[in-house]
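What you see is part of a larger complex, with each chain still in position.
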């Protein structure tokens, strides 16, 4: 099952921050060497920092997800980053760096599982995003736990963002 | 951030009255949670689906039974049930179950109370009993449970007032789900122990999603009364599958009654919804009872769990369509085609069992009785328990379609083998007048 109480609770900003900053800055000034960086610029890396869904679809492997998003109920109300990046400058750009840099790497090496599956950490980001917009709707049901995965929205609303 | 949001979420309820462990009247809880309370009261509705729900049948109230409406009788719908249960209270009165609002009355006034002396144990699943148990046990739930088990039903009945209520599923201060039934707590401990998990505590160890099914598993399960103390026990020490439960009863040498026509030591299976659901694809996929029977509904600005617990087929858009994109009519057709197939095999199994019972009846009077009579009786016990395990399960196979068909197929095999056990071997000619003559002339 998708959801599990034992799944320990959400991102630990404290520890992450430093790591993130490092990567983010590195990317920003483009001083990272190797394919990753090459790909990053080639795939319009800069557009990572925009909210344009097309930015994500620079990668054809993201194309299906863009298409599925266009068919989804959220097409007109939420873009990729609304769901896939947490709020707050640092964590937001860390996540983008993750999608941008590590995905670039994975994409270039071709070393990733197909079909692409969301990672637990990313799912946490998404689950938190649901609550960001729908607090009022769910405040009664979303109780009594500190892990967003303990009460998973996507368990039932799996295709709000991507309608296949 | 997530954290702040969570903190707010912790206690999202605006309370007008304080609720304690003594508050068993749902009307008082309703002051704090009017939406849930309104739906809860609607379990009084009676609507029939093709195989479920229930039909409101008018009746003229009597002194003994003041009910003016009951659900349809199952034993009149299918008289073969009377043959299966010959000699047991269920052959006198067995009705389609209906909404939670009726549980206390239906238990109190069923004919089954008249033909047999029932213990207070019965109330474990038909009343709001947390407070009464604690009172009877001076604060000790299990002690109270044991006291109730040993009272006669009539005496125990005086100590309860409500059908299942808020306090039976909720912890009053946080509104978290909570298991209040000793039968389930002990049953789960035995089950987990059989899987190598020591002293499992359901209220401590279960996930929130599990609790959304466990609160129902408190009552929607197979059970029996153990020993002279009439302790309520869920027979799960070997596992939840029909063969594991039967094996448990065999080692306990337990029988519910002796079959009137055949003398076989037989068992009555009762509403194993929780056990069957566990064998199905939905449970395997993490889908809980509440997901389907208490789906979320939008009330004004917020979502709440629909406390009008009922057949999901009366509420397909909320119960099924969030997960399944098919149309309501298509989803209804899918559920009904599963139920139809189950019913078809259930009828074949019922015919086989009735024929076995007929043969056993004849065989007992035969002189000499066939040598394999005992084996045939044990095969009846098996065939009957397997069949009743699906018959008594109230989803007509939907909760676990493949398991239901597997069980019915095996039931047919047991019943037919029982018939074969008490017949002369094939090839042995039926003695006919003529052939007898011949043999006589030979001997002459």
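Side notes on the structure shown:
Per-chain numbering from 1; labels A and B assigned in written order.
Note that a contact is a pair of C-beta atoms (placed from the backbone, for glycine too) under 8 Å apart; a residue touches a chain by one contact, two chains touch by 3 or more.
Computed from a prediction, not measured in an experiment: that's the story for all the values here.
Across the entire structure, the chain copy numbers work out to A x1, B x2.
Note that only the chains that are shown with their structure count from here on.
A straight line joining the Cα centres of subunit A and subunit B is 45 Å long. Chain contact summary for the complex, subunit B toward subunit A: residues 1-3, 5-6, 8-13, 174-176, 207-209, 285-286, 291, 296, 298, 301-305, 322-323, 325.
For subunit A in complex with subunit B, the residues that touch the partner chain are 1-6, 10-11, 86-88, 128, 131-132, 135-146, 148, 150-151, 155-159.
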